[in-house]
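These notes concern the structure reproduced below.
Here the complex is missing a single protein chain, while all its other protein chains stay put.
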Amino acid sequence: MLDMTPKNIVERTALRINPAKTCQPIGAMYAALGIHRCLPHSHGSQGCCSYHRSHLTRHYKEPVVASTSSFTEGAAVFGGAPNLRQSLKTIFQVYDPDVVAVHTTCLSETIGDDIPSMIKKAREDDLIPDGKWVIHANTPSYVGSHVTGFSTMTKAMVDYFADRDLQNSRRINILPGYVEPPDMRELKRMSSEMGVEAIVFPDTSDVLDTPMTGQYQMYPKGGARIESLMAVGGSAYTLGLGSFASEAAATALETKCSVPFRMLDLPLGVRATDRFVQAIMEVTENEPPETMIFDRGRLVDVMTDMQHYLYNKTVAIFGDPDHMISLTDFLVSAGMKPVFVITGTPGKRFEQRVKDILKGVVPNPRVHAAADLFYLHQLIKNDPVDLIIGNTYGKYIAKAEDIPFVRFGFPILDRVGHSYFPTLGYRGGIHLLMNIVNTILDRQDRDAPDERFELVM
Amino acid sequence: MLDMTPKNIVERTALRINPAKTCQPIGAMYAALGIHRCLPHSHGSQGCCSYHRSHLTRHYKEPVVASTSSFTEGAAVFGGAPNLRQSLKTIFQVYDPDVVAVHTTCLSETIGDDIPSMIKKAREDDLIPDGKWVIHANTPSYVGSHVTGFSTMTKAMVDYFADRDLQNSRRINILPGYVEPPDMRELKRMSSEMGVEAIVFPDTSDVLDTPMTGQYQMYPKGGARIESLMAVGGSAYTLGLGSFASEAAATALETKCSVPFRMLDLPLGVRATDRFVQAIMEVTENEPPETMIFDRGRLVDVMTDMQHYLYNKTVAIFGDPDHMISLTDFLVSAGMKPVFVITGTPGKRFEQRVKDILKGVVPNPRVHAAADLFYLHQLIKNDPVDLIIGNTYGKYIAKAEDIPFVRFGFPILDRVGHSYFPTLGYRGGIHLLMNIVNTILDRQDRDAPDERFELVM
Amino acid sequence: MPGPRMSKAPGVDPEEFIKEVTDLYPTKVAKKRQKHFIVRRPDEEQAIEANVRTIPGIITQRGCCYAGCKGVVIGPVGDMVHIVHGPIGCAFYAWNTRRNLFTPREDGKNYLPYCFSTDMQDEDVIFGGEKKLKQAIKEAHEIFKPKAISVHATCPVGLIGDDIQSVARQMKEELGVEILAFNCEGYKGVSQSGGHHIANNKLFDQVVGTDDTEPEGKFNINILGEYNIGGDAWEIERVLHRCGINVISTFSGDGSYDEMKRSHMADLNLVMCHRSINYMAEMMETGFGIPWAKVNFIGIHAMAKSLRKIARFFENEELTVAMETVIAEEVAEAEAAIAPYRERLKGKTVMLFVGGSRAHHYQEVFKDLGMQTIVSGYEFAHRDDYEGRQVIPELKVDADSRNIEELKVQADPDRFRARKSTEALEKLKAEKVIDYYEGLIPDMGNGTLVIDDLSHVELEKLIEKFKPDMICSGIKDKYIIEKFGVPSKQLHNYDYSGPYAGFRGAVNFARDVDMMINNPAWKLLKTPWETQPILKAKLGSE
Partner (left out) sequence: MPGPRMSKAPGVDPEEFIKEVTDLYPTKVAKKRQKHFIVRRPDEEQAIEANVRTIPGIITQRGCCYAGCKGVVIGPVGDMVHIVHGPIGCAFYAWNTRRNLFTPREDGKNYLPYCFSTDMQDEDVIFGGEKKLKQAIKEAHEIFKPKAISVHATCPVGLIGDDIQSVARQMKEELGVEILAFNCEGYKGVSQSGGHHIANNKLFDQVVGTDDTEPEGKFNINILGEYNIGGDAWEIERVLHRCGINVISTFSGDGSYDEMKRSHMADLNLVMCHRSINYMAEMMETGFGIPWAKVNFIGIHAMAKSLRKIARFFENEELTVAMETVIAEEVAEAEAAIAPYRERLKGKTVMLFVGGSRAHHYQEVFKDLGMQTIVSGYEFAHRDDYEGRQVIPELKVDADSRNIEELKVQADPDRFRARKSTEALEKLKAEKVIDYYEGLIPDMGNGTLVIDDLSHVELEKLIEKFKPDMICSGIKDKYIIEKFGVPSKQLHNYDYSGPYAGFRGAVNFARDVDMMINNPAWKLLKTPWETQPILKAKLGSE
């Protein structure tokens, strides 16, 4: 497996090999699916839309519907305005969404299509029915990553919907970051249990984890409602979870509607979840309910019960930057040593943040933004680790080097669970830690000589 | 591993090898822990109590506190009454429980100790403080299994507490069977979501899954309250889940308080959970909430999404009879073939029930009550299966025969998760199915030659 | 008169259905879409609109030119480094997602599990990406030392004016390895189809005919348009080898650059995926004198028929006898194996919406199973794939096809060799053994539907109206279809199963179809209380 990968690391400045990121539009499409009755629309060639739908479908094993401006060479040369106009006309008549969320692609960005003007013109020309919305995000594929695209489309929700007049000082906004449907559900459950009215947006729960009932619904039950997206402009404040995915929207909301915000790490692991809970406590001015304290204590209990299997284990982790920051902290708090921390998304502050967490824990960690899995594999070839945590693509490295592997992040194309069980919050922490511990135990069992095969672990 | 096990099957009438059950008292101890502020008490030699506490502790990685009559030879010869009296005196002064739940052992049963008389005498002699309870169950180790012990102690709760005068026609009782704390919690959540007041007893949630907070509590928050155990006598009716674990208590309650009952399979898998939900719908006369229908649909979705990995896979399963009945049905509904179904607990009706489910699905299934893992291993040696599902002891067979293995049942001594994630109900079904599917996929990945190592599965 | 199995949806008139579904569109769109539907009437010559633009906003199955070039044709060649020049996404999505399997040859080279990209950044778009591309090629060369490198342009590349052909030439000179540059920007053409053509052109131009090593076999062939999804090519080769046939090269499943270089030494080209590869077959015939035969290895009887075509071509007694022996053995074995499945599947209906040839090929294996194809259509085919190659001369060059170069091929002065006498070739043509493909439509039953470039809403309506037992399509449709309670087989990637080609593949396919249609989980879609009244408590044991 991956037999062509040499141990010797050659510096590269141009060739990306086995990326740990993908392009903006898929993130924008995912975010847009978090609006109720929204059809994401890809303004570019057909291939982009097809690829994004396919990859999201593989990850969720769920319908992922989106439309495209179907650029041909003519559009590439003369501009995509006619394509967008034709698209809107067709879409509203045939698919009847409440919102069309347009994102651009490298093609439409390169030719400089001006989407806001096109939308304005379409509105004037009655291509957009009354009461329907067309929003947009500029998501050039050659900037940032899928996380950036998510961030930009989330910001677009603020730009288009937020209304400062809908004041409610007991309501808060939660920007969940680029996380899974069950994570968004869990954030809603937690804030509701703590007695706070929270608008979580985007919200892909009940959109990308729909039931099998024999009834297909093009627009499932879930997604943030337009009323909610408008109301975010009048909330008391915004909790932005994960700066890479959520800071743009939080800032935009402050600028547009003067809603103050606070950026937090993704609430993954005990300490980051504590800070999330504390931030909500500041609104409620109450302790969280006992059930939540118990969930927390159960997570800590697993950490202490299974400490022997975690302590000092070296881990290579890769994934999206907001996840990697909190995951690093979680692993450190459980006694593990994340020695390699990689994200494909660019961002120097990522490196600084992770190195700060690892200070005094891992002597010389390799922490890299804008890196790739080929590099990670070479690092591992030179210094093998006890565990790899990352998306499905990590399994090639894991197989090549015979290292235990836990799937976490986007995309997971080859296992089930990520659509249903959160990894955020205290409960999510138990689920993730269960996977980590059981993976380590599986390996111990696999490698144990008969006389050291343990009944109790 | 298990190299001494021959392929050739010799009929045995006396020698039990590698049992698929254990003795009654541990089940009685576990059930007693499902009463709030209850101290289980083992009336016999010290070893019984020590062994049961140890094994429950290994399974839950939690404190399991119980006392013993500490029989010595004198007590074995002259009877254990003085030991029980001394015990009650010490216990109430030092450990101050609200209930002492006495179960017998093979020793006290063999010598014929009459516990009710002893309790009566102790009460008369003021060894039992006012407002405190001593209940008992006869649990000779040489009858039935740990499931029987659980059943008997659950029945004791009815015998001692149930009060027919506490009438409430909108309230029902749920006898959860010998299931895990998260299962009991899930049954409470489901019935509460459906808008029915249900008393679940026994209830070990928040007893054997307590948080780590730095504060030890000898009697944790959970467990069925005495008020509730009294109130069961006036409920509209009783749902008994799993006849091996729950029918005795259901029958006793009908006899004692005229509470009608209905026996259901353990709600594990879609169909058995449907029947549980339907049974509650008969009380509420309402549809279950949409969230529950969605949970159901998500479970079915995983079953259809991953059908390729499940269909026609042969499975060997072993465990407690109520679990095996529902599990067989669940696996069959997912397209799998449970070819060997084994329980250590005796019971001919178990064999009939499982064979009925397998009719038309598996041509010649081996279904055995009062069987053991040595026999199961020999069956597998003769006809290898694609998967084994059972408690931790199954891993020796799985390792010996190199067969994928999913842990399910009691005890699980070597992995985490069973204390926190239910396997009952629709959500529990997703968790269990996730484990099954991912285990199968892990094996496919392990065995795949490089060129057939799949990215998407 | 509705077809035999359309009766499953009684009262549904296919013509009316077309009207009903196209009425959902804006008027102009409806008019266009109507041309992509036909109700099959065997006594008529029927034409269908195909290979034209998808109307913007319509939710389509189609992808782009890059997907057809890198994703389909070039990507499977395992002993080359394929660099995608552009932003990261295009490379990422085509990374290991297509299941075109590959076994490394003696040199051990296998770049298939790798994803190479120039990961273009905004500064590259602004200042041009040629420098980065050159550097990327250098780095690939330094680290991997491949014998050949391909470069694939994505959307922005053409627009910003990067001359990847010139870069390829320079770097070939500098590094001394072959570099193939494909101008397959995503917006070219109307679907993946343009990319196939671009890929064919370059392979023919720069690879085929560059190594004249004599093949070892007696009967030497190439297989064209076989991508070894799930190991199809291996099963096909297994059978061919049993018959005594030597496969020089496969385009491009389990494909090897070295083998393609000597593919012009074959005596016959077998064409599987007509759509993606017929260019190559044509060009190799013109350039080197290799006739081609359309084959279909999907289905027990289709496989047997295709083998007999080969025997017919070679007209060799020994080969014919060997082939008949193999056919007799393998057909008997496969039929016995599928018999129990057929028992459970016969009479079931299926719809096929796949690619550019599979919607035709798979009808044969469904026939083996006693199942009926009631609706069928392609995602990116041309009219000749529907109606047969005789329509090719009629096909108009429009604005979207004009930009895909049509190579002017002439007989290679040194390498052209007529494989048969002119008379023999004419006879084979007359017998439709070579240079012939009749298309999908003739095989469709009376009253069935043929639909080109099926859209999302059409799919929904088809399911609602015709309630098929199974639909074969791709990943984007799969879970939509299944949410309706209808099993959906992915025929692009076989639901991660396979092989499905050849005799044993047909058995795999039968097993998998049975698995899907007869899975008991489908019975659970409805809650029992949707179908039964709530009973008042019956007390006692279950």
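Chains here go by letter, A, B and C, matching the order in which they are written, and residues are numbered from 1 within each.
Here is the rule we go by: a contact is a pair of C-beta atoms (placed from the backbone, for glycine too) under 8 Å apart; a residue touches a chain by one contact, two chains touch by 3 or more.
What you see is a predicted model; the values in this text were computed from it and never measured.
Asker: Need the list of shown chains touched by the one chain that isn't shown.
Answerer: The chain that is not shown is in contact with A, B.
Asker: Using the definition of touch stated at the top, determine which of A:Ala334, A:Ala370 or A:Leu387 touches the missing chain.
Answerer: Candidates A:Ala334, A:Ala370 or A:Leu387; residue touching the omitted chain: A:Ala334.
Asker: One chain is left out of this view; which of B:Pro25, B:Pro288 or B:Pro404 touches it in the full complex?
Answerer: Final answer for the missing-chain contact: B:Pro25.
Asker: Tell me which of B:Thr90, B:Gln167, B:Ser192 or B:Thr255 is the one touching the absent chain.
Answerer: Checking each option in B:Thr90, B:Gln167, B:Ser192 or B:Thr255, the one touching the absent chain turns out to be B:Thr90.
Asker: Can you list where chain A touches the absent chain?
Answerer: Output for chain A: 237, 243, 247, 260-265, 270-271, 274-275, 277-279, 281-283, 285, 287, 293, 296, 300, 303-305, 307-308, 311-312, 332-335, 450-452, 454-457.
Asker: Of the residues in chain B, which ones touch the absent chain?
Answerer: Residue positions of chain B that touch the missing chain: 1-4, 6, 10, 12-19, 21-26, 41, 44-48, 50-55, 57-58, 61-76, 82-84, 86-91, 93-95, 105-107, 109-111, 140-143, 145, 210, 212-218, 344, 374, 393, 396.
Rule of thumb we're sticking to: only the chains that are shown with their structure count from here on.
Asker: Counting in whole Å, what is the centre-to-centre distance of chain A and chain C, each centre being its mean C-alpha position?
Answerer: 34
Asker: Quick check: how many Å separate the C-alpha centres of chain A and chain B?
Answerer: So the centroids are 39 Å from each other.
Asker: Can you compute the centre-to-centre distance for chain B and chain C, using the mean CA position of each chain? Integer Å is fine.
Answerer: About 54 Å, centre to centre.
Asker: Please output the residue numbers of chain A that touch at least 2 other chains, ranges allowed.
Answerer: Residues 1, 58, 61, 210, 212-213, 393, 396 of chain A each touch two or more of the other chains.
Asker: Mark out which residues of chain C touch at least two other chains, giving numbers and ranges.
Answerer: Answer for chain C, listing residues that touch two or more other chains: 95-97, 110, 479, 482, 525.
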